[in-house]
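Yeah, one chain of the complex is gone here, protein chain that is, but the others are all in their spots.
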């Protein structure tokens, strides 16, 4: 998912920043994380700079445990290999994913349903799979991560057309039809989704019904506002949590991790740069070495 | 197969040396050869030192195209990797073998039959597979080479108990039951055996019947002597060839390739060495760098 | 293999592309949205090659250009998006509106494509995977066959080997024989080179074979898989090449903005592809200072 530079009303952070900081708390120190590109990756870098310095990030291009000196725009950027513990092949890291070696994966998506199934392939609209309204990037490694990683965290902007009762196309399996043992019956090895971090709050999944429910809201957000943005009758935790505002330290660390604001700030941030030289300068200045 | 230091009667070379020199002529320049250990390997090194300097030798341990500075006693010796073009994994070179990238393979064996099937697993004797008279090393990569390499050259001492109508156990497929298309029907990709280089002469295979026949005899050997050493009614080529004696240059190159005579000379040669230092000295003196 | 057993496979990019890449052939590209062989792609477009069947994992920059230039008839792959930059505009236009021509899409996951090339690289008819089970990727792709494994009875998905006609792979270093050394991640390149009927290597540096022999552990692709070796410095630009130059996020951003309209894309194509005789002219147009800045940046972090 892509960033935007606009501050949340009355706050000193953007929705993207809040999502990155919230997601970063899902990583634990010493874990191995298989992380997709964009804001999910920044969340991983941030976790390494904050509470999980020994987190190893794995890229599907074949890089295992790089030092996160600089931010990556793609999983295949040379930066993804900076000081890596092991530089290997794509098929090998997917094999290790399937082998159960990776604890956590973070994914974005365009559409999600109540059982955590993700669509990143196509929004059918009036059309169908062959001629959709919007063609999305496709699975990439998303399906593989959702199939086999220990637990999955999903990051998505909360919008009603994205949170639907049934996705047009299951690119990445969540809990499928939600029936008991649906994942195991299909042959899936990973644990499935544990959290959906959105721009308004965090959803989790009921251990029995496997249905997504509202677990945490951000400061200043109303639960009802969230319920209106979801396409099914959303359940809300009895002990609904309210997340704290990000601390100054968290925001500073995050902004240093993406110093030109190119991930979190989106296209607008590119235009604000005077040119490539400023990008090079900012990258070198904030590189953590 | 293992060497012996005894000269052929009336000659200045041993049977092992003659076999190595005869085999070496089967390699062509620029080919890629998958070669087993022992005398087959020395034949490959010799070819590189004589007429095929660009021959690439591949070892099943995962070494591709080493410079043959020194002789190897096992496929996994560090020497097998000296100056290699590519150092990789065992499964990878077997994959490349299966992919058709290797032109020629050279194998030894304990038992062979008229259709070129090889046994390196067990001589049953009075027993069976589970409790054989002699347990041999097993397939190793032999079966794989015989299954998939472009063409196979076999090296074996000519002895009646080794050249049998039907091997006790087909470790490495030759032409199986000899019926037309037997290899293709089984699913085998490689071309099968083209020559059996023995201590008395060279056998080849009839293009239609797939039966092994006598193609070349060594100087001083009688065809009848060979026929007596084979366990079936051996056919002899109408234009039976007589191989020339090895040249002095060939013998000198061969002896420099195995300077301590440990491959071609067998156990006796080990005892003739004064100790490890002499071995180190000989190796360094004759290393071709 | 005898035609591959030659000491010198060096040729120009023009010659390598025209010799091995034909209308209608199937093709795969090395790299993984990083180390993609953009210079070769520009040459394919300049030569007007049509109806390509691209079999690949994640290969956005390459595909968006080729699709926009009308070179692609079919895509079998996993991902076509610009990471943090956005969707692939030319791909969208082709799929949603058939502009400049419709393309046939077959969806796989990256692990599935990886297994297809592993099978191809081992000359096996298929590989199994535990990906895609339960998903709609299988529903819409009849070439994925779900079976119970004959040892434990667990479900696995079989995927068929990929055996494209051509692979084009950019590496850091190669010798004239075609021994190719890759630094940084290696993607599926080792398998792609083996699976393809013909492999073109483009590289940042040509090194003597003696230098290859000093570091055989770094040779990902041995000479016997390679047909052509082409020296193309900055052959991945605007993508990154580990140890040589960093990603040009601004140039890519500009491409993304321009390619939002068909007119904008065609303008871009005229300027950077049709309007350049060869890769050298493209580099000049981009600006050598800009390229050197990216080399400077990369070398602060990685050196080969």
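Note that the chains take the letters A, B and C in the order they are written out, and that residue 1 is the start of every chain.
Simple rule for what comes next: a contact is a pair of C-beta atoms (placed from the backbone, for glycine too) under 8 Å apart; a residue touches a chain by one contact, two chains touch by 3 or more.
Just so it is clear, the model here is predicted, and its values are computed rather than measured.
The undisplayed chain touches these shown chains across the complete complex, A, B, C.
Annotation: of A:8, A:32, A:112 or A:273, A:32 touches the absent chain (contact as defined above). Contact with the omitted chain, checked across A:14, A:56 or A:199, is made by A:56. Looking at C:10, C:99, C:158 or C:207, the residue that reaches the missing chain in the full complex is C:158. Checked against the hidden chain, the listed residues B:140, B:191 or B:231 yield one contact partner: B:140. Take chain A: the residues that touch the chain left off the picture are 30-32, 54, 56, 63-65, 67, 81, 83-88, 92, 95-96, 98-103, 150, 189.
The omitted chain makes contact with chain C at the following residues, 123-130, 145, 147, 149-152, 154, 156, 158, 160-161, 182-184, 186, 217-218. Touch with the hidden chain on the side of chain B covers residues 2-3, 37-39, 59-63, 69-70, 72-83, 87-91, 94, 97-98, 121, 129-144, 147-148, 169-173, 176, 182-183, 186-189, 262-263, 267, 270, 273, 275-277, 279-280, 283-284, 287.
Quick note on the criterion: only the chains that are shown with their structure count from here on.
Chain closest to the overall centre, judged by the mean of its C-alpha atoms against the mean of all protein C-alpha atoms: C. Most remote from chain A, judged by the distance between CA-atom centroids, is B. Chain geometry summary: the mean Cα position of chain A and that of chain B are 58 Å apart.
Shared interface positions of chain A, i.e. residues touching 2 or more other chains, are not present. Along chain C, residues 190 each make contact with two or more other chains.
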